[in-house]
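In this view, the complex is presented without one of its protein chains, the others remaining in place.
Moving on, here comes chain A:
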Amino acid sequence: MENPNRPQQSGTSAPPKPWERSGSSSGPAPFKPPSSGSTSDIVEASGTARPGEIVTTADANTVANRNALGRPLPSRPWEQQTYNNTTALGGGVGYGSGLNYNSGYGSGTYGSYGAGGSYGGGMYGNSMYRGGMYGGTGSLYGGGMYGGGMYNSSFGGGMGSYGGMGMGMGMGMGMGGPPYGDQDPNNPFAAPSSPPGFWVSFMHVMQGVVTFFGRVAMLIDQNTQAFHMFMSALLQLFDRSGMLYGELARFVFRLLGIRTKPQKVQPPGPNGLPGPHNFPGGPNSLEGPKVAPSGAWDGVWGNEPSN
């Protein structure tokens, strides 16, 4: 371990890098040889210096369009004026009315993310979280959570409301940006400006929390419903398959010539048709004949199946 109390090395450079001890391993580089002197002198000598240039968004766009790459330019979340139109999210129809709409955005470049609607979700999540930093999460949420088939059907409404939420947060950001972040530009040595007001940031956080729990609750609700239906269907299936098994067994036994004494008797219905299955609470259970609780009633209808 180096001596931490090493004296200040003002004006000197860092220790030599490991790679500076070895030569460049592959052939000549397509770069001009480095100039000597200080960076500011070099840039000024090249005539490209523009000290203190401040680029607005519109300015940057016009410049950028000179170097078209033939690749669709993603329209920026903060430039789309149609956010309050939540229906735009579901089907992706509203993209066309954005300010910097670029064809191919919805289908071409991002098409492989899955359904347009689900990527829309991710994209708006994007704008909510200050744009690009979440480039990754665009795919994350868009593809993973909402892109799946299961929830797309039942969550049609959910997507809409999600978009609405994104809009709300986007507006919140617009509010939250300049008033806090700005400092007096004429006093660059001042301490950092005061943080955003506690209540403002607290309300933003609360909004996020509430929305989050809203979504979680909806997920839980849908899951509970699905589970319930699945379970009741399963129980019904068991019920019916048990009955089928009994019938088949009786049939096989009959073929084998073994007469079985059924546990329960299915007397014919009142009009001679076979009675309904003994299905508790079945549709005909009120008027259908009841099963005898024991053998005591076996002979009542005169057609004893046994013996």
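The working rule: a contact is a pair of C-beta atoms (placed from the backbone, for glycine too) under 8 Å apart; a residue touches a chain by one contact, two chains touch by 3 or more; residues count from 1.
Following the convention adopted for this analysis, contacts and distances are computed from a predicted model.
Entry comment: the absent subunit's protein name, as recorded by UniProt, is "Peroxin-7", drawn from "Peroxin-7", "DNA-directed RNA polymerase III subunit RPC9", "Phosphatidylinositol glycan anchor biosynthesis class U protein" or "Replication protein A 32 kDa subunit B isoform X1".
The missing chain lies against chain A, touching residues 1-2, 4, 6, 8-15, 17-19, 22, 24-27, 29-32, 34-35, 38-40, 42-57, 59-61, 63-67, 69, 71, 73-74, 76, 109, 112, 128-133, 135-140, 172-173, 176, 180-183, 185, 188-196, 201, 204-205, 208.
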